[in-house]
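Each remark here refers to the structure printed beneath this line.
Yeah, one chain of the complex is gone here, protein chain that is, but the others are all in their spots.
Each chain gets a letter, A, B, C and D, in the order it is written, and its residues are counted from 1.
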Amino acid sequence: MTTVLQQLFNALALGGVYALVALGLTLVYGVMKIPNFAHGGLYMLGAYLSYAGISSLGLGYVPALLLSAVVVALLAALMERVIFFPLRNAPHVQPMIAALGVLFFLEAGVQLIWGADFKQVAEPIPGILNIGGVTITWQRLIVLVASVVAMLGLNFFLRRTLTGATIEAMAQNREGARLVGINTGRVGMLTFAISGALAAIGASLIAPIVSVTPAMGEIMNLKVFAIIILGGMGSIPGAIVGAFLLAFAEVFGGYINLDFAEVIGFAVLVVVLAIRPQGLFRRAA
Amino acid sequence: MTNPSTPPLSGAPLLEVQGLGIRFGGLHAVRDVTAQLQPGRITAIIGPNGAGKSTFFNLISGFYKPTSGRIIFRGEDITPLRTHLVVGRGIARTFQTTTIYQELSVLDNAMIGHRVRTRAGLLDALLRTGRERHDESESRAGAMRALERVGLAGQAALPAGALNQEGKKRVGIAMALASDPHLLLLDEPAAGMNPEETENLMGLIRQLVSGGLSIALVEHKMNLVMGLADDILVLHHGQKIAQGTPAQITRDPAVVEAYLGSHAHGGQMGQEQEQGGQPGTVQDAGVDHA
Amino acid sequence: MMGARGKSTAAWLWIPAFLLAAAVPFLHPSGFTMELLINVMIWSIVTYGLNVLLGYTGQLPLAHAGFFGIGAYTVGILTLKHGWSFWAAWPLAVVLCALGGLLLGLVAFRTKGDAFSIFTLGVGVIIQQVINKWDALTGGNDGLNGIAPPAGLDTFAHGLGLKLNGGFYLLALLALALTVLVAARARHSVFGRSLLAIRGGEDLARSAGIDVFGHKLRAMMLSTAIAGFAGGLYAVYVGFLGSAVTGPVTTFTTLLYLLVGGVGTLLGPLLGTALMYGLTQLLKDLQDYQYIVFGPLLVLLVMFMPQGLVGLWEKVRARRRPVSAPSAAEVSHD
Amino acid sequence: MLEVRDLSVKYGNFTALHSINLTVQPGEIVVLLGANGAGKSTLFRTLSGLQRPSGGAATWQGTPLTGGKPEFNVSHGVSQCPEGRLLFPELSVEKNLRLGAYVHRRDAAGNERELEKVYELFPAMVDKRHAPAGSLSGGQQQMVAIGRALMARPSLLLLDEPSLGLAPLVVEQVLAAAQQINAQGVSVLLAEQNAYAALSIAHRGYVLESGQVTLQGTAQELMNDDRVRSAYLGV
Partner (left out) sequence: DKVVNIGFSGPLSGGAAAYGKDTLSGLQMAVDTLNKSGGIKVGNDKVTFKVVSLDDRYLPNETATNVKRLTGQDIQFIFVPHAGGIQAVQPLAIRDPEFLLVAYSSEPKILAANNPLTFMLPPRYDNYAQPFVATEMKTFGKKLALVGTSSAYGKQWADLIESEWKKQGGTVGRDNAVDYNTTVDFSAAVTKALSEKPDVLFIGGPSQPTALVIKAAREQGFKGGFIVMDQAKFEQMETVIPKNYLDGSVGVLPTRDFPGTQSFVVQYQRAYKKIPTSEAGLNYMGMNVLAKAMELAGTTSDPRKVRAQLDAAAKALPQSKTVYKVFGVTPQATWTPSS
């Protein structure tokens, strides 16, 4: 029984990790329809910047996290301006390949600067919470809470604020958006900046749990794309549910055979899409 | 007002819909429509914006599956058929906003429309079988016939996107004609055309019908509708509120109120206000051919 | 009409090109050059397969490396463990991949657009993982080692005064020629025109009377069959199979080749593969800076050569020679 | 006043507009007649900033409109109901309309008032306010496009074939609305295939052929012109 409970917590914590990374991606992929494979790269960079902030600049955990968020946000905005904006009318494969190029670049660049070795970020609040034999670390709890807060915030932002609406408007019809007076250039950059900041914050929160390596973004990429499609493109609650679903599938699917844990995530995706081609949270058009 | 070449109303209907309906979520876009289309005639479907006209066409062409009712075409129940099979049975359509393959040549567009009449598949293509060669020349010929009918034979080699608006509309019609249909559905063919172009289009439609084709069209241009249609079907809120000859329809007060306003007699906008017909009820004004 | 003329002149160019290419091994280039050329040919075959779906039909499948793997492992397992001849195993591998494509298509084509791509990506990952985990059949992580060259290839090569490599080269060239022929015919045919219609707009194609689902399925089968065709060849050429080569990285690499060469063109897959494969080999000398250069290069290629090499070539040609087709200006006021 | 001077627009090496000159005085309705492909939409797109001209100038109340920044133009009172509608298909009708008032985003009360006016003009939209714009019928979408242009509370309203796909009754209402808006001091530039209807509400008009202005005059003059009558009035 405690094992099941423990696994429940494990799955929740893992889902939180996935959700945090997936959220930034939903914004650019789900809303703006740009398959930004560089998202994993931004995530990875975010982790490294936090690491560097702490270990090289001697910053505290939170200032390092904030610094990382700001830098990655700026970088993401720059990326939009230089790469994705010019490609806005191209078929999807093109921004996708360009994004892969950015991912390669970031990965190699980080490896060049910080080396290929795994880095470790210390937990800001070390220690374990033990509830009746079930243990969960504080950091995982923070990740879990942060992912839910980020989701609520993002949902509110998109659905309830005018800026949120302008992002969606621009994604759906750029000329139309300009006609009503939206500065689409700025909105595009803003969107990427938010997405980048989310990736960096997520990465900084997750870094103490995992090893920080140049390749960490690659691993995450496929998973978060799967999550977003699973939840239904553009649906923010969908992304969250997708994230937890994937985590649960991986954790409990492991009971069938742990070896297949990663496949199980994709198997779930394939099954869900076979039954509901539009994803879980999207109404059939 | 009635087309002189109108055949008599005897014989089996070309198309018959019975209790046809579809809902989108809570919205009943088309509801319980029963109607018949006679062969060799031009049937216009009119009604306010959002009345369900395009949806009605989408149902007939197999593009949407109805949530209720049946569609019978030339005596066969085609309700469950997938779109390409419906086209194969002889119903072709054009879209409300002109959709053609802009980057392909005019001829290619028409040849695509002829695909449904050919059988050559992947293996034929790979092995260059006799059927492939036959079908290829056959689609070329079929496409050229269609282009000639719409007067585009001379522009066959041009990219379709290079044509003007009217030309594109004709490409769309040619694509539909290339499938050798019995019934052609035109959704707002004259939208965005000026009177001169509209006149040309009407000539084209008349010519097609005299060649034996039956046509159903949706249009808001009343001069076109009144000048062409043998029969008019009026939809409102997804329901049929009247069906009859132009003369009958223009006199139908329900139609006048819901839709026509001052245009009951096909007058141009802003011309002398004309009073629309005599009072009467839907039932006795709209003559159903059922 | 124009298209037809362009097509036939191009067709005439392919034949001397292949004949010339066949002479290459007789000039006894270095082992590495041969290795490079053979790899380019094998990978461009995969790219042609991808092109059938992405280029002709407008669907982006991301399970391609998986089918490449199924083809390769079919040949590997049958020849290595069951003593089959390569010449029997190879066609079977192609058929298996076509059937696999059929199965995948039946389900995957329920989804559209990006969801289709991610769905197939999921299937690709699953294929790779199954290959990786099914130790008993595929050798799992160890892979399959020691797959023998096709029977008779060595003798054949020696008969021509070539090394085994030369034999592989000629075999790959033949396979490539066949693939190009298939790709050309699949494109310039009644069937191929229907694929283009689907690429241009599914709804329109559907209402024009095209059996969209059926055509997509067949395109998928052809596409995966070609991938398996390349896979079989790869298995005997490299002699070793590991599951890694059947994963998404390989798919994305091929996609890159296609994009650089020119999506939907006949020459593009070959050109793109040659350039990008060569380039990656070249960049390896840059060591740690390899991806620092490669990444931005990718971005630049995509941004400044959106139509790929073939598109670039056509643009240059169009600029040099005044177009004979009437421009939009001339036809819009008739 | 809208002043268009020697305006030329090119698509690649094809010239769509050849040194156009035209004006719209404050408070005027001016109609633009022309066959398909004459360049009407090109002119509209240029005036709203979506298209950059290759030569010449256009100013509204002295403000240049040719900077290629639609957001600048709309914030200076020029708003367009474009050809092809350019709606946000997945957003609700109401969000589409509200985004039309983006330049007045700080004036919430004013926007509410304007929204009410649009719903009054198109009562059919009230039922559809929460439906995604893309699910609407063609004519309904046209209503949203017009409504969205009105939400910007322009001083110069550019209507590119607003009656496209609208039922006759609604066409009347739209043109009546244009007249009414004009009565409140808004200048209107209108392209319309339905030349008779357009001329009957307009003060003046221009005829555009192959990218050149070939005829201009008061509405009455144009209506009596033989060429106009045969080509655009179908008489």
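A few points about this structure:
Keep in mind that, in the parts below, a contact is a pair of C-beta atoms (placed from the backbone, for glycine too) under 8 Å apart; a residue touches a chain by one contact, two chains touch by 3 or more.
Please read all numbers here as calculations on a predicted model, not as lab measurements.
The undisplayed chain touches these shown chains across the complete complex, A, C. Contact with the chain not shown here comes from a single listed residue; of A:62, A:82, A:113 or A:128, that residue is A:128.
Although one chain is not drawn, the whole complex shows that of C:95, C:238 or C:275 it is C:238 that touches it. Residues of chain A in touch with the missing chain: 3, 6-7, 10-11, 13-14, 17-18, 107-108, 111, 115-118, 120, 128, 133, 135, 137, 140, 209-211, 213-215, 218-220, 223, 250-251, 254-255, 258-259, 261-262.
Looking at chain C, the residues touching the absent chain are 30-33, 35, 39, 140-143, 145-146, 163, 238-242, 244-245, 281, 284, 287-288, 290-291.
Keep in mind that, in the parts below, only the chains that are shown with their structure count from here on.
In this assembly, the C-alpha centroid of chain A lies 43 Å from the C-alpha centroid of chain D. Inter-chain centre distance (chain C to chain D, centres taken as mean C-alpha positions): 50 Å. Residues of chain D in contact with two or more other chains: 37.
Within chain B, residues 164 each touch two or more of the remaining chains. Within the complex formed with chain C, the residues of chain B that make contact are 61, 63, 82-84, 87-88, 92-93, 95, 99-101, 103-105, 107-108, 111-113, 115-116, 118, 120-122, 124-126, 128, 132, 135-136, 139, 155-159, 161-164, 167, 175-176, 179. Residue ranges of chain D in contact with chain B, taken from their complex: 35-37, 124, 128, 135-140, 142-143, 161, 164-172, 175, 193-197, 200-201, 230-234.
Partner chain D is touched in their complex by these residues of chain A: 162, 165-166, 168-169, 172-173, 175-184, 234.
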